[in-house]
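The complex appears here without one of its protein chains, the remainder shown in place.
The first chain written gets the first letter, and so on, giving A and B; residue counts start at 1 in each chain.
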Amino acid sequence: MSKRAVNPKELAPPVGFAHGWLVEHAPARTLYLAGQCGYDAQGRVEAPGDLVAQLERALANIGLILRDAGMTFADVVQLNFYVTSRDDYATARKSFGEVWRRHCGKHYPGMAMFEVVSLFDPQARIEVQGVAAQ
Amino acid sequence: MSKRAVNPKELAPPVGFAHGWLVEHAPARTLYLAGQCGYDAQGRVEAPGDLVAQLERALANIGLILRDAGMTFADVVQLNFYVTSRDDYATARKSFGEVWRRHCGKHYPGMAMFEVVSLFDPQARIEVQGVAAQ
Partner (left out) sequence: MSKRAVNPKELAPPVGFAHGWLVEHAPARTLYLAGQCGYDAQGRVEAPGDLVAQLERALANIGLILRDAGMTFADVVQLNFYVTSRDDYATARKSFGEVWRRHCGKHYPGMAMFEVVSLFDPQARIEVQGVAAQ
């Protein structure tokens, strides 16, 4: 058995958390993700106010975490979207679909969307968190 | 190892998500659920405004997902209730207990309730999401 934090070098070094934890009992491998926003390499929200661009970047970031865990989006089994505006999410749904398919193809995990009051970063309009398994 | 989406034929075909994902490393089996609301077979909230009826239907739907995964409610180990009104939830708690026992008997997972601003479907007053394991 082994267990390790997964912190891709392309992402801002996490302070007080890890971007993900990989638990391995060969051959079973489970990756637990931290909440991921549309952060750039300096840990700043890249596109304040742009929900779709933030999703794009959050998924790109998660893609790097999956890569470092030897996984792909096809391994993601549960994924939640926490948003600050349900209405903006609904309006953006078609663009969301395009962004999703660009990163994840036609793979669809068990998902949910929750509108919360706020996320930790006041610039963040979406945070994505989930679990992947091989 | 095998991994598959679990989409019972009695539920509305999911668009852009799966109702659940089953991960198997024999003999270990883990089921990750999507958020489930009180949807009818057409994917519409069956009882707008009726929190208890929505819980009843959400649990019935989850029961079908569990069945398709070869599981029962006794296998659910973590379950969250996301509601649009904490006060309505508190008021309905006795009825919730009755609905719960009808579906789940005396099995109680690790649970939590969170009042969120809104769920994706404006008619939904509760969404249930969790994990089951065998």
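We take it that a contact is a pair of C-beta atoms (placed from the backbone, for glycine too) under 8 Å apart; a residue touches a chain by one contact, two chains touch by 3 or more.
Since this is a predicted model, take the numbers as computed values, not measurements.
Visitor: Who touches the missing chain here, B:Arg67, B:Arg86 or B:Arg102?
Guide: From the options B:Arg67, B:Arg86 or B:Arg102, the contact with the absent chain belongs to B:Arg86.
Visitor: Tell me which stretches of chain B touch the chain missing from the display.
Guide: Looking at chain B, the ones touching the missing chain are residues 25, 27-28, 75, 77-78, 80, 86, 89-90, 97, 100, 108-117, 131, 133-134.
Visitor: Give me the chain A residues in contact with the hidden chain, please.
Guide: The list for chain A reads 1, 3, 5, 14, 16-21, 23, 25, 28, 30, 32-35, 82, 114, 116-120, 122, 127, 129, 131.
Keep this in mind: only the chains that are shown with their structure count from here on.
Visitor: Indicate the whole-number Å distance between the mean C-alpha point of chain A and the mean C-alpha point of chain B.
Guide: Inter-chain centre distance comes to 23 Å.
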